[in-house]
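This report concerns only the one structure given below.
Complex shown without one protein chain; remaining protein chains in place.
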Amino acid sequence: MTEEKVNLEENDTTTQSGVFLPKIEELVVSSSPHVHDNQTVRKIMLTVLLALVPSCLCGIYFYGINALMVIIYCVVFSVAVEVLWCRIAGKKTDTWKDCSAILTGVLLAMNLSAGIPWWVCLIGAGIGIGIGKQIYGGLGYNPFNPALVARVALLVAFPKLMTTWVPSRFMTENPVYDKIITYAPSAEQLKGKVIPFLSNTCDSITCATPLGVVKELSKSGVHNVSAFDAVSNTPMYWDYFFGNMGGCLGETSVLALLAGGIFLIAMKIIKWHIPVTYIATVAIFSAAIHAANPAITPGPLFHVITGGLFLGAFFMATDMVTSPITKKGMIIFGIGCGIITSLIRIWGNYPEGVSFSILLMNAVVPLIDKFTVTVPFGYKAAEKKVGA
Amino acid sequence: MSNLHHDDHIYFAGGVHPEEGKYLSESKAIQEAPLLDSYTVILNQHIGAPPKLIVKKGDAVKKGQLLAEAGGFVSAPVHSPTSGTVRNIEDCPGPMGVPLLAVVIDSDGKDEWGSSLEPIADWENTSPDDLKKRISDAGLVGMGGAAFPTHVKLSPPPEKKIDHLIFNGAECEPYLTADHRLMLEYPESVVEGCAIIARVLGVKNIYIGIEANKPDAIKVLREKAASFGVNIIALRVRYPQGAEKQLIYAVTGRKVPAGGLPMDAGCVVQNIGTAVAVTEAVKEGKPLFERVTTVTGEPLANPGNWKFRIGTPVSKAIELAGGVKYSPAKVILGGPMMGFAQKNLQVPVMKNTSGILLLSKEQLVQYESYPCIRCGRCVDACPMNIIPGPLSTMIESGEFELAEKNNLMHCIECGSCAYVCPSFRPLVQHFRRGKAEINARKRKMKK
Partner (left out) sequence: METVLIAFILMTLSGILLGCIIGAAAKFFFVKSDPRIEDVNEMLPGANCGGCGKAGCSDLARAIVAGECVPGSCPVCSLAVVGRIAAYLGVDAGSSVKKAAVVFCGGSNSKARKSVNYNGINDCISASLIAGGPKDCRFGCMGLASCARVCPFNAIEVIDGLACVHSDICTGCGKCIESCPRKLIRLVPETAPFHVYCNSPEKGVEKKKNCDVACIACRKCLKAAGEDQMKIEGFLAQVNYDNMPGADVIEKAACPTSCISSPENHFPGTLKKENAAR
């Protein structure tokens, strides 16, 4: 109230009748519209972060305090790299405040194993923010999802580290898993190779992801339905659903990811098109292959709820900057991701194809955009008229 | 509000629903603005050829007397808002920042009537051509914004069959309530004006589209409308429901072809304000020299709706509204979505000034030059179904041909996209820039 008064006393543009007129020098001219719905980039990023909270909590719950540390490392390093880069490049250094670097950090952490050393986080953050984003000019210009660039680069650079997973702490305690190892194909079937689910090396217990086991099985030439059954059966599906398995921090709990994803769709931050078409394509594709020959790959449910599909579909593929802008484009994008993911999973060299497929599809987004330009309101009628 | 009952079952896709802000002035009855000492009547208040001045400095004029006659078919005459003398003919600041030639009239305080137009009491038996001539003589233009001379819209080429006449009472712009009050307080004039225009066009299907957030106006008009065969349609509350093409779609389900005019869909769209002015011009012989304008905004002491004479400076209008409580950050002519920010308060009220809006510092939008994050919010909001975000990036990097291929010219500058953009990109400004560039190039090509 006092402020208002000061404002008015200073006002010298008073008319004779004693009312106050606007002060010209305080006026702003700009283009219409003159109002805004107050949605900001920062708010969008914060909402996505909020949607990731359940998955983070799940990761911490299953993998312990190490998981928390990985998340913290990734976030801190990402923000640090962003600020540093902007400072060196002489740009505004407050871009991290839009929270996109924090989001990249969290997403990167979601893609790492809980047992990863801190320096891998640093390299990842450097690659993600530096090469994945800032080199193109920062948020909005990057053609590829920064977190995925980091993940793939790390996967190529440190294949061993990046595919060594910490088992969920319930797995080590649960005798069921020992049993599963006994369910696993015999050494003879594997031609001398052992595919362990849990392996107790001298310093730590590591664990394979279900997809990893399947890949090893098919690589070693075991085309045997019962071999797949060892990792794809109903009690294990429930574990996969809740996240009680080995894998990346954020990939584990389908339930948590689904909750976050639905939240994002409800908040109108992302649209359903990409996640739904992506997951559906993977399901249909693997179902078809499974139906054709169940010895090639396990059924669709296995493909949908293991690995990084949910994380990828809801949080990575929907990254606004690197996905198509029209609904039609999103559907094409989702289908493309789904097909490439399935191809890599079933016939590729890597057990998991989500990151690669999204990156590949990122690269064709400009093309998709070009072919999915919307038809303006009333346009068809015009064409008809010309034809008539 | 959006769950209010509405009759239209065809929606245009996109659009936004900004804070309505109408509460400030929607319950304020229209007040007659007191006579001022002088008025600055801009000559070229419409789209089309500038009118020909017929008075000179020092001439005595009467209220309603012709100041300038139409300078062609697509043009409209201008009349004196009061009696007095012509003080000067000079440039005065225009709403777009470009000075415009204006007649300054010193009022003599007598406000003597001097219109040469005779009232036509029995319009039902007057020939459509005479009615149309009256409309053109009275200087009527579209009062919603574009200020297109009304008689031109009422003279469609014979090969276009017009079967629908639609009146725009949507008033989808936030804050503005002038049309709302007009419908509430002058329902007979509104409906009668509709009927007169329908007679000129020889059209039987007459509709008034009103957004469902004005249930009182809908009720009042429904009572009056039946006797004139006018249908009232409650529209979904969605900006830009009042945009011509969207309105036609909501009322008739027809899409105006891209690049076409409403008449290509067999429709003529007029504003409610124009309907009232038509009634007055025909029944009272009163040319268009005053209009109802909303003066509103949080910083104002006393927002409301006034009947201003054309030529009232904005500063006077603000003074009438009690002045400001604290200094505003923006003064806008028109509504918040499509209006023009002003840098001079001497700009006079014109025939198409539907509102004068003041915005406080808190409401100010700070446009930034951040890149588009491709969130797609603008795509969802665009009522013309184009892709504003990437389009603006093309214009930013000077790729105008590409922008044109990506449907730049379809943009109606409604502002829905910039309203939702989280990157605060000045999208509409980009599009204006791009259109200006493309039009300039086309002109060059022709030469």
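Per-chain residue numbering starts at 1, and chain names A and B are given in the order in which the chains are listed.
The criterion applied here is as follows: contacts are C-beta pairs under 8 Å (C-beta built on N, C-alpha and C of every residue); 3 or more make two chains touch, one makes a residue touch a chain.
In this text, all values refer to a predicted model and were calculated from it rather than measured experimentally.
Although one chain is omitted from the display, it touches the following shown chains in the full assembly: A, B.
For the options B:D108, B:E284, B:E399 or B:E437, the residue in contact with the chain missing from this view is B:E437. Considering the full assembly, B:M96 is the residue among B:M96, B:A121, B:A226 or B:A301 that touches the omitted chain.
Set against the missing chain, the residues B:I120, B:A341 or B:L359 yield one that touches it, B:A341.
Where chain B meets the chain that is not shown, the touching residues are 96-99, 340-343, 365-367, 369, 396, 426, 429-430, 432-433, 436-437.
Listed for chain A, the residues touching the missing chain in the whole complex are 24-25, 27-31.
Keep in mind that, in the parts below, only the chains that are shown with their structure count from here on.
Listed in rising order, the residues of chain A touching chain B in the complex are 3-4, 7-8, 11, 15, 17, 19-24, 26-37, 39-41, 43-44, 137-141, 271, 320-323, 325-326, 369, 373-382, 385.
Chain B contributes residues 12-13, 16, 18-19, 97, 174, 245-246, 249, 255-260, 264-265, 299, 301, 315, 318-319, 322-332, 334, 336-345, 357-359, 363-365, 367, 370-377, 379, 383-387, 389-390, 406-407, 410, 413, 415-416, 418-420, 422-424, 426, 428-429, 432 to its touches with chain A in the complex.
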